[in-house]
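Presenting chain A:
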Amino acid sequence: MMIEALIAVALLGALVTFVAPNRIAGKLAFAISLVPAALSLWLFAAFDGSGNALRGGELAFESQAAWIEIGEYSISWFVGLDGISLPLVVLTTILCTLAIVSSWTPIDERESQFYGLILFIEANLIGVFSALDFFLWFVFWEAVLIPMYLLIGIWGGPRRKYAAIKFFVYTNVASLVMFGAFIALVFGLGDSVTSFALPEIAGAMLDGGPEGFFGLEGTTLASVVFVAMFLGFAVKVPIVPFHTWLPDAHVEAPTPASVLLAGVLLKMGTYALLRFNFTMFPEQVEMYAVPIAAIAVISVIYGAMLALAQTDLKRIVAYSSVSSMGYVILGLVAYTQFGVGGATFQMVSHGLISGLMFMAVGVIYNATHTRMVTDMSGLADRMPIAVGILIAGAFGYMGLPLMSGFYGEFTIFFGAFGSDLLDYSPLFTAAAMFGIVIVAGYLLFALQRTVFGPYRLETDYEVGRAPLHDIAPMVVLLGLIILLGVAPDLIFDMITDAIDPIIQYGGDL
Partner candidate 1 sequence: MAATATGPFGFAPAIAVFPLVAFVITLLFGRHLPKKGALPGIIATAGSLLVSLVMVAAVAGGNAHHTELYEWTAGAAMSETGAETISFSFGVLIDPLSALMLVIVSTVALLVHVFSLGYMNAEGETGLPRYYAELGLFTFSMLAFVFADNLLMAFMFFELVGLCSYLLIGFWFRTKSAPSAAKKAFLVTRFGDYFFLVGVVAIAATFGTVGFAGEESFVTAAETAIDNGTTLFGFDAETWVTITGLLVLGGVLGKSAQFPFHTWLPDAMEGPTTVSALIHAATMVAAGVYLVARMFGYYALSPTALAIIAFVGGFTALFAATMAVVKDDIKQVLAYSTISQYGYMMLGLGVGGYVAGVFHLMNHAFFKALLFLGAGAVIILMHHEQDMWKMGGLKDKAPVVYYTFLAGALALAGIVPFSGFWSKDEVLFDALAVGLEQPVILAAYAMGLIAVFFTGFYTFRMVFLTFHGEPRSETAEEPHAVGWAVKVPLIALGTLAAVAGFANLAPVANLLGADITFLEFWLDGEYGYVEGLTYHAYHETVAFEEGYIGSETTTMLLSAGLSLGLALAGAFTAHTLYNVPEPARHTRKLGGAYRVLKRNYYQDEYQVWLAEGLTLPLARAADRFDQTVIDGVVNGTSRISLSGSNAVKRLQTGIVTNYAALLVGGFIGLLLVLGYIGGWFA
Partner candidate 2 sequence: MTVDVQYYVLLSMAVFCIGLFGVLTRRNALLFLMSVELMLNAANINLIAFAFYHGNLTGQLFALFTMALAAAEVAVGLGIILVLYRNFRDVDVTVPTTMRW
């Protein structure tokens, strides 16, 4: 019942905060959010699971209860954690707490509603990563949209309405497609499954797979479903060319929302890809390995090139997220322990680093009221600490060794290079790796123009140091980044433990 406790605390906290008076809302939400954070850390310490949730692994904190019977199929409340989901849950709770703190400065209207929504989104994110019944998972998956829509829409920038609706509709359409495809698969599996519990479905996919559905051969159906679901998740990740909602959403969203968006929401997509496409369809993964790898490489390079062309700090980081997600896809399709494990690690790592970057950009924005690279110069002169952290984050993004980003990228590259499943893997890997040069390019250009050089900023107000409660969360993140960079096995062990059962089929282990 621990997971239920996590979710319940966040939900109730959301309600309480929603009705609380504005001036205390921020502190209150922070206090409440500490509970899930602490709980999740306790879960991390007390984690006793092993194996993969969908491959008959030993689930931690599992609990299941019947919910709805429809036809021969039963929908149930079914949650549990394995080595893949636990790190992401911890990431979620920690990032939410930090995001709340980081919004004390920028958010100055309708606070109670704002923090209520943040806690609400936290509850759903935890649900997404812990749910093991398709419908339950989908409920959380979709429920995330509402708070994010409002967060962007109400507290966002000038084009917030456009961005919010675009994000809302675009991602929802993708979900509909994915949903339909998966349902078709479940019915295609015939009598071998009687519920929407993911482990059961995954099992059925292994022995025999679908018998076929509306006239399609079993294997054809599987392929169609695989592609449809991949497209559905591709929007969420996002993968080029389904990424255009991301920069708009990021740029318009308030800093904390960007932190959560880049830090956790994008991981929902990759997490789902791993849980569904890359766990249930080993054959299709092999079939489509090359195109997928090609898309991944394109995402990396194209996303990085786009970032290179931007002059808005947030846009730069947004596009570089597209680029980084490309690495994750490459790691997944490599289908080796290091590839998939590295991809999962990269999800967490990128969550921390991009969160840090958005916070740093936000702090600068709070002080300067601009994000345009062209508007500012020599900020290091006025806000040394914030800038120092920004630089650290930037180098983390570039994959500086002993920071988590390097580990994620290196393991992905290593895992992908030697992949047996993926043809021409060395070429794909080498091509994707060129991203590390471009990323250095645009980040260093941005740094040079904004934080270095003679101080120049046309403002009628004093640009001073950032308050402690803006700096503190970034310091925490930086600490975590370095910690994971130095001691990756803290989570990599449990990840690989959960990965191995997946790649036994088709992958080389």
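For anyone wondering why these and not others, all candidates are chains of the complex that A comes from, given by their letters.
For the reader, a short list of remarks on this structure follows.
By our rule, a contact is a pair of C-beta atoms (placed from the backbone, for glycine too) under 8 Å apart; a residue touches a chain by one contact, two chains touch by 3 or more; residues count from 1.
Please read these numbers as outputs of a predicted model, since none were measured by experiment.
Per the touch definition at the top, the candidate among 1 or 2 touching chain A in this complex is 1. Residues of chain A touching candidate 1 in their complex: 166, 169-170, 241, 244-245, 302, 305-306, 308-310, 336-338, 341, 378, 380-381, 395, 398, 400-402, 406-407, 410-411, 413-415, 417-418, 420, 426, 429-430, 433-434, 436-437, 440-441, 444-445, 447-448, 451-455, 488-489, 492, 496, 500, 508-509.
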